[in-house]
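One protein chain omitted, others in place.
Letters are used for the chains, namely A and B, taken in the order the chains are written, and counting of residues starts over at 1 for each.
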Amino acid sequence: MTVIDAPPAQVPDELTPQRGRWHRVRPFLPLVALVVMAILPYSTISLPGIFEGPVNSPGTLQLLAICLIFGGLAAGYDLLFGRTGMLSFGHALYFAAGVYGTDILVTRAGLPLWQAALLTITGGTILAALLGAVALRTVGIAFAMVTLAFAQVGAILVARDFGGLTGGEEGLPLDVSGLPAGLVGVTNTVNLYWLALAYLTLVVFVVHRVSGSPTGRVLAGLRDDERRIGVLGLDPYRYKLVAFTLAGGLASAGGVVYVLIVGGASPHITSSELTLSLLVMVVLGGPGTRWGPVLGGVLYMYLDHRLTAFGTSDAVDNLPAVLSHPLSQPLFVLGTVFILAVYFFPGGMTSLAPRLTALTRSLRPSPRR
Amino acid sequence: MSTVILLTLTGLGLAALYFLVASGLSLVFGLADVLNFAHGLFLGVGAYGTWWAAGNLPGAGPDGFGFVFAVAFGVAAGTLVAILVELVLIRPLYSRTIEQVLVTVGLSLAGVALLQATWGADARPFPRPDWTRQVTGILGAQVPNGGLLLIVAAVLVLGAILAFLRWTRYGLVIRAGVENREMVTALGIDVRKAFTLVFAIGGAAAALAGALGGVYFGTVSPGQGGSLLIFAFIVVVIGGMGSVVGSAYAAVVVGLVQQFVNYYGTSGLGDICVVGLLAVVLLLRPQGIAGKVATA
Partner (left out) sequence: MSARSEPGLRAPQSRTEAAQLEPILTVEDLSVRISGLHILQGVSFTVAPTGVTVLLGRNGVGKTTTLRAIVGLTPPAGEVRGTIRMGAQSLLARPTHRLVRGGLGYVPEDRCVFAGLTVAENLRLAERRGTTPAYDKVFALFPELDRRGRQRAGSLSGGQQQMLAIGRVLLNDNRLLLVDEPTKGLAPKVVTEVAEVLERVAESVPVLLVEQNLAVVRRLARDAVVLSAGRVAWTGNAQDLLLETALTKSLLGVGAEVRA
């Protein structure tokens, strides 16, 4: 089983028809998926067309690890967008803070990884709390613009290389000499993969716990109608700040893992385009659902990497230029799919599954699967 | 002294560019509540349209009347794209603000990728009349003509938009709609026609910014619109959404601050100051310098 085969496990509970054995197995499916994902590196299966090498080759594992990181990032971003209704255009900032923070502390300051990681995540969380405290003074579109502008400052700081810390346009390769040996080198990619899987699990767990808590219900109330929460005597500002800070902290933690996987920081991760892609991931997957954003993030990153290869493949090259050129641009394909998604399946992929189930059931007379 | 004059005029040139992008954004947001991330695409279409026309269209060229024709073609292309975007993509989603933003986000990603697919990711030299490469001495400062051209164009566009808003029936509908869209329909006016119109105006101004920005920078690249767009957003917020005059003031402030601080401070510090300015304005006056409240 691969990531692509995972969707049956991701249907939200309330949307699936209840039926016998299937229903009893369902709650354990995420756990099964997790175990499958965890033992995946031991498999040597080759999936031509889906991955270039065998599943346990370093190249494939690195791609999978990046996909998992973005699954986690999207789930964290969904805490803002899907679950609280905050449209932030600056989420890339906290991810970038994690990436550059770790990189700078390890490479420039020579700190051990665990110290660098701890400092970075703390710093990223505080940054989110401070900027959130300012940005949340505004609401709606103005909030989107302020977060966008703050993230732009991050992009400028990185690109202009103040104090010679970030390496500017060149980026900053991670100095691996001081890192634990198990996280360095091609042969150890599998450990980074597990780290990424752990990160995704952590984010899903945290987001799930938060949205199930009383705080989560207030956040959902804010998304639906902020005034009603105000009427209840609760301070929307405080709850939104909690969500914003938490999401920022999770994003910077993602940055810490990402910099290890990629082996350095490059300025493109600070761009507003990254936040926009997070938004695309969440909407494609299904905002406010447990597995939608994760799926969206994983699939988006997978397509983003694989479509480049697909675009240069013979099948596409043989098409007339009018078609082959745009199809060789992953962002063109993803952007177009995204627009279509907004129109035709606003609930994202997770909303498709029950519709498909309903369709197949209506086509088949027998109620049994 | 000549440095100050040079910085002022180049700052105003930058301000002109911001204004051309921001005026349309501001009207579109003020009237239709659409935060248009695809606005940078209109700019890109204008720039590439002009670039393409100068090289391929009979009668158009990099100089004299041919250049004017090329720019007119670019502006027409940008306007057309803006109208199509409004009619096909935005209109079915009116009153669903978030979905509209999402669609424009998707469009900005896909549109820039399409430009990139068609003409490559690298910057291309922009065709421009020779006189725009030269400088004019003003009070001892050697000011690039491309910047002066931008300033003149922005002032003309500002005048034209204001006259349109002030003296025409549709201008009246737009001004009223920015204040209270619902009430305009309650007077029996189909306000959606005005939406298409502000998209067209915004698209034309942005496309002009693309063409003249190409002249100013000397090159054209697919990502140009995106980086300008963020500062144009800042100008819109500081100026007050829906206010063209506010956008003009804010553009001047932002352009000058950026130019002066980047010169006298460190490069990049001016950009950061602008964001700081945005934060201060929003905290003190959420509705911007002028115009309606910038919330939701």
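Simple rule for what comes next: a residue touches a chain if its C-beta (ideal position, glycine included) is under 8 Å from a C-beta of that chain, and two chains touch if they have at least 3 such contacts.
Just so it is clear, the model here is predicted, and its values are computed rather than measured.
Would you mind spotting which of B:T3, B:Q142 or B:N180 touches the chain that isn't drawn?
B:N180
In the whole complex, not just what's shown, which of B:A54, B:L102 or B:I189 touches the removed chain?
B:I189
State which residues belonging to chain B touch the missing partner chain.
95-96, 172-173, 175-176, 179-180, 182-191
The definition used in the following text is that only the chains that are shown with their structure count from here on.
How many angstrom between the C-alpha centroids of chain B and chain A?
32
Which residues, counting only chain B, touch chain A once they are in their complex?
Answer in residue numbers: 29, 33, 35, 37, 89, 92-93, 97-99, 101-103, 105-114, 116-118, 226, 230, 233-234, 236-237, 241, 266-268, 271-272, 275, 278-279, 282-283, 286, 294-296.
Considering the complex alone, what residue numbers of chain A touch chain B?
Touching chain B: residues 87, 134, 137-142, 144-146, 148-150, 152-153, 156-157, 159-160, 162, 272-273, 276-277, 279-280, 283, 325-326, 328-332, 334-336, 338-339, 342-343, 346 of chain A.
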